[in-house]
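A single protein chain has been omitted; all remaining protein chains appear in their positions.
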Amino acid sequence: MRILLLNPNTTAAVTDLLHAAGSRVASPGTELVPATASRGVPYIATRAEAQIGGAIALEMLAEAGPGIDAAIIAAFGDPGLFGARELFEFPVVGLAEAAMLTACMVGRRFSIVTFAGALAPWYEECVAMHGLTARCAGIRTLDGAFESISEVQAEKEELLVALANRAVERDNADVVILSGAPLAGLAAKVRDRIPVPVIDPVAAAVRQAETLAVLNPRKAVAGTFRRPDPKPTLGLPEPLAAVIEHRSPKEGAR
Amino acid sequence: MRILLLNPNTTAAVTDLLHAAGSRVASPGTELVPATASRGVPYIATRAEAQIGGAIALEMLAEAGPGIDAAIIAAFGDPGLFGARELFEFPVVGLAEAAMLTACMVGRRFSIVTFAGALAPWYEECVAMHGLTARCAGIRTLDGAFESISEVQAEKEELLVALANRAVERDNADVVILSGAPLAGLAAKVRDRIPVPVIDPVAAAVRQAETLAVLNPRKAVAGTFRRPDPKPTLGLPEPLAAVIEHRSPKEGAR
Amino acid sequence: MRILLLNPNTTAAVTDLLHAAGSRVASPGTELVPATASRGVPYIATRAEAQIGGAIALEMLAEAGPGIDAAIIAAFGDPGLFGARELFEFPVVGLAEAAMLTACMVGRRFSIVTFAGALAPWYEECVAMHGLTARCAGIRTLDGAFESISEVQAEKEELLVALANRAVERDNADVVILSGAPLAGLAAKVRDRIPVPVIDPVAAAVRQAETLAVLNPRKAVAGTFRRPDPKPTLGLPEPLAAVIEHRSPKEGAR
Amino acid sequence: MRILLLNPNTTAAVTDLLHAAGSRVASPGTELVPATASRGVPYIATRAEAQIGGAIALEMLAEAGPGIDAAIIAAFGDPGLFGARELFEFPVVGLAEAAMLTACMVGRRFSIVTFAGALAPWYEECVAMHGLTARCAGIRTLDGAFESISEVQAEKEELLVALANRAVERDNADVVILSGAPLAGLAAKVRDRIPVPVIDPVAAAVRQAETLAVLNPRKAVAGTFRRPDPKPTLGLPEPLAAVIEHRSPKEGAR
Amino acid sequence: MRILLLNPNTTAAVTDLLHAAGSRVASPGTELVPATASRGVPYIATRAEAQIGGAIALEMLAEAGPGIDAAIIAAFGDPGLFGARELFEFPVVGLAEAAMLTACMVGRRFSIVTFAGALAPWYEECVAMHGLTARCAGIRTLDGAFESISEVQAEKEELLVALANRAVERDNADVVILSGAPLAGLAAKVRDRIPVPVIDPVAAAVRQAETLAVLNPRKAVAGTFRRPDPKPTLGLPEPLAAVIEHRSPKEGAR
Partner (left out) sequence: MRILLLNPNTTAAVTDLLHAAGSRVASPGTELVPATASRGVPYIATRAEAQIGGAIALEMLAEAGPGIDAAIIAAFGDPGLFGARELFEFPVVGLAEAAMLTACMVGRRFSIVTFAGALAPWYEECVAMHGLTARCAGIRTLDGAFESISEVQAEKEELLVALANRAVERDNADVVILSGAPLAGLAAKVRDRIPVPVIDPVAAAVRQAETLAVLNPRKAVAGTFRRPDPKPTLGLPEPLAAVIEHRSPKEGAR
């Protein structure tokens, strides 16, 4: 089984973190195929960046071509997720979606704990987009700046554990989600220092992508995720244009 | 990995259906351990029966003893689920919960399609209990009586497919859940006659139970699913009494 | 008029408290018929215990036999309430339900004030189950342990009054509900030390049970509380089995 | 016990209907004190009329003077209810409020069935005002004109019964409320022709007003229903002006 | 274009404030026609006063007669608004409504900041009435008394700015509404001392009333704001009686 692990950010070191953490829970026989955005921003943190990054995610999915059994959009906030679910035959799961739905099975309310305050509004809209606001105990974020996006989890480990504990005490969280992508792998490391279950979004996403690939639901031909009718495009990257126009991509074009 | 497949109904033939359908999607190395209630009703269909059946589910979980990596409460409606999540160390997942959360990853709104109108109020409260009302396009049920609970899926196949199609057309469902337990296995059979993805609850539950077992979140010692403090009991079955009283079950007692 | 005052806990001293507080507001001619659970736990405080206690409540209602005009399930949290409303001809009201609906007539938002933190998750789900979350200003609980469940109201009186005052000040409660059953009678005692109306759940429940008995609504033969069709049972206590199977209980059986 | 039965409409014949239906369920010793508005409209049916009629209800309550143990604002829609609850020492209950809260104890969802389509928007806002939208299965209204407001219940009896049955079948109502004031007494008459419990708003209101009088909650001195501080007024009827200004009404003035 | 600026309070000095602040944003050619209530209270602050003041607003609108292109009910809380929208041909906008809808275009969540705690319950119900609860970050009010309603904005300026800043910091407000009518004009003055956009309700209302007058939507003849059928009245002020009865007002009457 081949699962595309799509990082819509341009930071390859974060893709590596995601790949490592995802690999630890992948089933034997599952191949995680990493991809890093070649344009965009180092890490998506705002609604504007998610708008741009979501469009880039669609381009990357179109490029991934055949042979993919499922895909993960590996930015907490799930940029481009619903559009992807319209356009492509294979199942696509979002990092936030997988983490939150998995968290629902171990707690009544989850808290999202992350490293930068700038992420909160985007995360909050993501929770609402998935209809899970009533299951969310809160979003807690660290205050200060950080050195490097790919090393923020080491730099802030103590503070994040303390913040997760605060989410349990003050917000009555039953379960904590350590997000987003740059914290991949941290949950396993700090598991015993937080008194409730801790979810690692990429670990959840890998398992959920596998589940969708195994259950193998048909591609909808009705409902809101049926593939849209073909439509002409102008100036879009060739692979995405081909998907929207319902045709094979042109040779050599991009 | 050993997953308890707990049927809180007294109909062993339904347990067989669940086991067969679950086995088709279980990972290599996963053992599904079936259990059928020794008291209760042939199939839970009302709130009163769910109240009783949920208590029986707790008794069965207490009996299952050590060596279980995860458990499935295999009645759509999830009787006893939250109580189970308080009492036991291993993860427990409900049939409805697993089906609905999985459905959320392939559609914006799911419809629940089932074979008996009596189930609707209970199912509706189950959807609400999980905070997923906004993700539910509706619950559609067949009208008439049926011959046998363990063969209802064959008897009503055509009608259920038609009903699922109606849910897509009229309720704008993106995905259909064929429930409850007596329909285990039907989704795979009718997959191509319904224009949207179809979820088989027991298949979803087996994969989600595996996911929880692999992710292996710690047992909460805080939050609403921490294990309750020990408390004396009177007249409860011995294994459940022992769990509530925080002691080893007495030899030979039941 | 005979009103069954059903305590699904095994503590007879709490039944006495309920009976005394309920008797103070009962109309002339109303007989409160107390009943204490013969199996279960001393006081229900968690979802697991409510699951078990609700099934026991159904057994007790089935035993109560003819001659009852209405029944009160006298545990705040209303274990087994909706199942009871399906099975029985006479009206059944829950302690929490009666208290909350009565509170709605004297305030926009009520606070629930109680003596043990363990109760909060169960109470919160009870509020949601009744669709009254928007009318609830909050649930406030004392922290520490207590000596005896039947004397907790005397032991904690000062702390509970202080907590009720805090609910008014911080949560903007218009009305306070002092719950659950072990606090029966406390509201009248502390009435003048809390600046908003205080509801005693059992007092409210007695009046509401009388109201239902006097209004005498017909038993539903349609809708979600119609009596379920007869169904075989296995291993259930005889009176409850008889109710579910739509037959007279067997002589001498239990 | 003296309960003011305040009809904010100018039609005395409707007051008579209310008084008759209310008297049938009043406890021995309860005196229902009827009052009919001396200005306003024959029957309130719109938001504009409710705005005016609610102000008139406040005037009437101010006039009612001492010796009242509780009051009922006897127009479904509850004009002026929350304002009344601020201003007066005695408990005040609304016809819609009492009917809906009582209905909640016999069903999961109630339908409101009434005789004129013009009432629906006002009723709908009333349901929302009480936070009970999720408990309401729908509002169904007859279409045509009617002869006389005080005889509409006889004229439309068959149609209303048919409409109530439709609410049960199509909207899955567990309980039906026959409203508003001009239908007082009809519920008892048609009880056996509707397959679910039927609530008569004035019967419910009389019992609930008695309940509040017996429970005798203190007047709030905090929260949103504390009495507002005194304030000067200009051109208001003397008794209401006196209440708002916190003074005794002037002799002979109105 | 003539826009009626209707102050349902009796304080003419507040009408002056409203007129001045509204005039600063009115388009060339817009005439703001001020009107002050001749009966009622100096400033509406409670539900009881809003009930009375809303009825007075309807009387004032009926008196305003022909030649009005749109009207503003210039009390935050919008007393009488929906009734007005039923009765009159010209568009009517509320101060709170205009402020909140305008705020929605510059922020995800608005905070309402005002000078007196007594206003909060009424404001909160107004937010709910408009279906905007999810867009409201909170309502913050000053504590102490004030000298004069028409000079409260000068007296409390520093405290209100501090309170607005607190709403931004603690409630995460994206935008602040300085309300109600007595604060007209303050927003412009303190604009640079609050780090998010600040809305002046009367400024918003004047622009929204202009917008409605220019868009010139037809008066509904269907839906919930169609004009109610004529109905007899008793004892109402002549202009309002004439509107309700669908006739010309009698000469010389009032």
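We call the chains A, B, C, D and E, going by the order they appear; numbering starts again at 1 in every chain.
To be clear about the criterion, a residue touches a chain if its C-beta (ideal position, glycine included) is under 8 Å from a C-beta of that chain, and two chains touch if they have at least 3 such contacts.
The structure displayed is predicted, hence computed values, not measured ones.
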Notebook entry, point to check: Thinking of the whole complex, not just what is shown, which of E:R2, E:R39 or E:R108 touches the missing chain?
Noted result: E:R108
Next item on the list: Specify the residue from the set E:A48, E:L87, E:L132 or E:L186 that touches the hidden chain.
Entry: E:L132
Checklist line | Of A:L32, A:I52, A:M105 or A:I199, the one touching the omitted chain in the full complex | finding: A:I52
Next item on the list: Could you tell which one of E:L142, E:L159 or E:V196 touches the chain left off the display?
Entry: E:V196
Next item on the list: Would you write out the residues of chain A that touch the absent chain, in ascending order?
Entry: 10, 38-42, 45-52, 54-55, 58, 79-80, 82-84, 86-87, 118, 120-121, 125, 128-129, 224, 228-229, 231-236, 240, 244
Next item on the list: Please give every residue of chain E in contact with the chain that is not shown.
Entry: 25, 27-28, 82, 85, 91, 93, 97-98, 101-102, 104-108, 130-132, 134-135, 168-169, 172-175, 191-192, 195-200, 203-204, 207-208, 210-212, 214-215, 217-226
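What we mean here is this: only the chains that are shown with their structure count from here on.
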Check: Quick one: which chains contact chain B and chain D both?
Finding: C
Check: chain B and chain A are one sequence twice: same or different residues at the contact, by the over-half rule?
Finding: same
Next item on the list: Using mean Cα positions, find the chain sitting nearest the overall protein centre.
Entry: C
Note to self: Based only on mean CA positions, could you tell me how far chain A sits from chain E in angstrom?
What the structure shows: 45
Item checked: Distance from the mean Cα position of chain E to that of chain B, given in whole angstrom -> 53
Check: Where does chain E touch two or more other chains at once, residue-wise?
Finding: 121
